[in-house]
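Left out: one protein chain. Kept in place: all the others.
Entry: chain A
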């Protein structure tokens, strides 16, 4: 109780915390709660996490409403740097996407590890498929997977292809409600509390690789950002933090695989 009084009485009680604009999967999976306290204890730097979709995180960072960015859309991150908003992009860690769905598996995709074949089968069966539809990292990755199938799912939007325009968790909840297939990152799925009878139906295609990157906000674009402390966090994530990321497990399963250079 007592330790909450300072921020209840005066709003800016922390000594200049840094704001981390982040994708939701890293937050929802509990990763930050597991690794950031060690960083704060070591450096004295408080980290405030704003977890939104990758698209929104990039937009917030473009508006300078953050000091560091952790998202998962490498192309968009590189464009962000090329456009002068960011600097020092580095690979941080990876995990993979999986497709989950109802045990009845109407498009019969269970056990395959060819994601394009599975998507084609879903389209052919006109089985319901939930898409994030929110320009997030997961949404972008999903659209990349459709491209080689020569199926434009947008044409079927509202029939069997359903776009929620919402976060991963909300989309998983909706998919449960509609018995629809849905692509999700593995971390969010493992930690998801409303799995019901849904099963992991497809995994293991190299195309399902999901790279997370860390990007610093450019000092030229955002001179007011807390860049020194952000750089400290970046360095920690790419060094000591790598071990902490690897050590984070849910139900005995490692969620993120560090792969900084």
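Points worth noting:
FYI, a residue touches a chain if its C-beta (ideal position, glycine included) is under 8 Å from a C-beta of that chain, and two chains touch if they have at least 3 such contacts; residues count from 1.
One rule holds in what follows: contacts and distances are computed from a predicted model.
This figure omits one chain of the complex; the name its UniProt record holds, of "Tungstate transport system permease protein", "NADH-quinone oxidoreductase subunit J", "Acetolactate synthase-1/3 small subunit" or "LuxR family two component transcriptional regulator", is "Tungstate transport system permease protein". Residue in contact with the omitted chain (choice from A:34, A:49 or A:81): A:49.
The chain omitted from view is touched by exactly one of A:172, A:202, A:215 or A:230, namely A:172. The chain not displayed touches chain A at residues 1, 3-4, 7-8, 11-12, 14, 17, 19, 24, 28, 33, 48-51, 60, 62-65, 167-170, 172-173, 191-195, 222, 224-225.
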